[in-house]
Structure formats: C-alpha cells, structure tokens
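Heads up, the thing below is written out as structure tokens.
Just one protein chain is left out here, and the rest sit where they should.
Now for subunit A:
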C-alpha cells in the first residue's frame, strides 16, 4: 500500500522536531510527550494496520486547557495535528503524518456527570463506549450505539467516525444519540454545542462534527443520551437455501412494520468459518443465515418473534431456531461476533470492507461479488447488517504472496464502486479515512467535494487538522473561496411574476 499519497511533509517542521517536543513538554509536562523512536512505534498505525507512519511527536494532554494550548501553539507555528482516540479506526482515520503532532486523547478518561432524570451522561472523549453503559447499567440504562470495538473504542472516536453497530437499525447511529459537545478549534477557541436540551439553536454543527473524522476540531467533552434497557431480548436463527430468499425475508420483516433490535446476515463461507471456530450450532447446509433479534417489552417480543418465524417459513427458511434462554441467545451472537477472527483463522490475512446498499440490491450484489471473487481468485466471506444494508465483505488474501494484497485492494475497490452503482455508499460506519479517500469521486462530483471542503475552511482555514484524510485532492481555502461569476440576463424574463 505504498501508493497512498499523503500531503508532502514540511521539511521546516521536521527540522524543528526537538524544539516542538520541548514546547509541548512545557504544556503537558515532560512525561506526556513521546519523541523517542521506541516510544513512537505503538502509535504508527491504527486499526488499519496495512498503513504505517511514525508521527513527528506524540502529545497526551489531560484537559481542555492543554488541548487549547497545544492547538494554539501548533496553528500559530503552522504545525499539522492528527487527533487520535483509542486508535481503533478501520479506515486509517488516525494514521499519523511524518510532520504532524499526534494528539492522543486517552487521558481524557473521566465520566463527568450522570443525570438519570434527564437521561444524559457527560463524559470526557477518551472514555470507552462500553464504559458509558457500564456506568449507568446499575439503574438499567445503556448507551445504544454499540460498534463491535466497543470494549476499546472511545466515545470521542465514535463522534469523529459517527460509529454505528448492530443495534443502529432501531436505535440510530452516533449522530442520533449525541446531545452536546465541547470542542477546541484549531486556533484554540473552545466551542460548546448543545447540552442536555434537544436540537440546535442555530446551524446544526453537531451534525457536521459527528463523522468529521478529526478534520474540524478536537472533541474534549461529549454529552450522550442514554436509554432504559429493553425488558427482554430474544433471537431467532433462520437459514435459507439462497441469499435471495434471505433478502426477501428481510424485506418482508420490514414491510410488516417490524424493526428488529438487530438483523444480521452471513453467507456460506462466513457461516462455516464462524461455526468451525465457535460452534454456535449454525446450520452448514444453508446459503444464508439470518439472526433476527427482537428486543423490548416482554409482551411485544414474544408476539413479534412469532411473526418473524412465520415470515421466515413463508420465505422457504429451511432452518428455524428460536432462542429459549439468554445463554442460547448469546450463543447465536457469539458466532456472528467472532466472524472476523473466524475468517482470520482460515486465511492468513483478510481485508474488511464496509459499503452500504439498498436492501433490495443484496442478491445482485452478492452475485456480482461471487463473480469478482472468481476473477481475482480470492475468497470472500460476507457478514452483513441486513436491516440497514451495511455490508462487511471480508476478502481473504495472503500478504506473503506477491501481488495478493494489491489484488485484494482492487477487489475491495470494485465492491465499493458496485455499492455506489446500485444506489449505496462507500462507507456505512468505518469512515473514509485514507482507505476510501481516493474512491470519493465514485460517489461525489468535484462540486460536491469542493462544498464539503469549504466546510473544512470555516473550521480550519489552513488545513492543519488531519490533512490527507477523506478528500482525494486538497484545495487551498483561498482557491475554494473564489466565486466564478457569470453576469448575465435575468433568467425567465417571460415568467409571470407576483
């Protein structure tokens, strides 16, 4: 993956490395700046390990004032900054730059306020997703978005990536569950958005910040909405002789007005890999396996489970199994949750993709993926958030075989272009980062991308925050700001007025 072009490193900044580290030490204290090569190594990549870059220097601030001072210093001196939470990004969102300070937010790990009556929890951004739920679970509450990395990923990273999870069909993604933020702009200004109240009083900057991949500001505090946990949850496994049948079943469940808490599909290679690994009791003789979880009040769950079972049978389900206990429900999920490592057991390496498609396009997309799999000579296993059309094809390859990594990447890019062709998008929850950056023109026109970059200019006119991510071509803000004016006649001169 050496082809990835990142912004050219600023030689002047590289030459000032020692001086920059000293300035950062003066802000956060000696022990919270890392510049020794051994100390920098753990920071050279995130969850997308194929890309590596040693950062200029790492700073670990502890509070908003320190973040402010660091950003003020960096922006004043023209130094780039890459923010990083727990470093679990699967798209290279926190990949360091050779000439950038890596701003690591892991010391922001305190829960600041739990307000059960207003159902709002305020935390520092380094708190892990799961620890928010853990902090409120004793009163029966939880934080709904549950990315599979929730044990490690930070809420600040969730905001940056607008993370999803298995339950977002029913409960929404991060943007639907955030009430407020405190953030620091690159010039050191502290901005507060929202709070415990609903909706913005002006422009919806919360919407722009959520999913901005660390390009607009550094989040220093997050207020999330918490929900009372459902009374109960039960799941059913439905096995189908074809992915078409499975896809039709998903469509009919939705058409019946049922929004399951989770609805996951796996194809035959994924089923086999998971079953070999976890022994969840999945059937091996089906082409598609659906896990449908109903959660909510007990009376509702039992009622809907019956309906889902009926819809499954009407769609030729050859295998139907309803969880009879909490242990069994957990077992159903164990296979799905272990799908990635399970594929890791059958292949030396795998590349996880993340496109979203309209649900109805599933059979056609799976069919085309099988063709591509033959063409590239690489196995692909599919796990799929069936309810919302979010695909996770896992392309199996062996990095030690010359050319296979490149083939896997080309295969992945073909899949994502296919997603866009059928009306979908390049990334459902992993973010663009560096991984999908150069595919952005498959989905957006130059005008679309320029308008997005103008948003960046409002927040960070010198483009110092996380440059080289998301946008394939960096335009200077001065260039983006120019208006191309064509003076002309008043349009529609003959239209009736008033």
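We take it that contacts are C-beta pairs under 8 Å (C-beta built on N, C-alpha and C of every residue); 3 or more make two chains touch, one makes a residue touch a chain; residues count from 1.
Rule of thumb we're sticking to: contacts and distances are computed from a predicted model.
Chemist: Tell me the UniProt protein name of the chain this structure doesn't show, selecting from "Thiazole synthase", "Biopolymer transporter ExbD", "Glycolate oxidase subunit GlcE" or "RNA polymerase sigma factor RpoE".
Modeler: When "Thiazole synthase", "Biopolymer transporter ExbD", "Glycolate oxidase subunit GlcE" or "RNA polymerase sigma factor RpoE" are compared with UniProt, the left-out chain turns out to be "Glycolate oxidase subunit GlcE".
Chemist: Can you say which of A:192, A:367 or A:476 touches the chain missing from this structure?
Modeler: The missing chain is touched by A:192.
Chemist: If the hidden chain were put back, which of A:152, A:259, A:338 or A:405 would touch it?
Modeler: That would be A:259, which touches the missing chain.
Chemist: Of the residues A:19, A:326 or A:448, I need the one that contacts the missing chain.
Modeler: Of all options in A:19, A:326 or A:448, contact with the hidden chain holds for A:448.
Chemist: Extract the touching residues of subunit A with respect to the undisplayed chain.
Modeler: Spelled out for subunit A, the touching residues are 115-120, 140-141, 161-162, 164, 168-169, 172-173, 175-176, 185, 189-193, 195-205, 207-208, 210-212, 216, 228-231, 251-252, 254-259, 296-300, 303-304, 356-360, 385, 388-390, 423-432, 436, 440, 443-445, 447-449, 451-452, 454-459, 470, 480-481, 483, 485-492, 495, 497-498.
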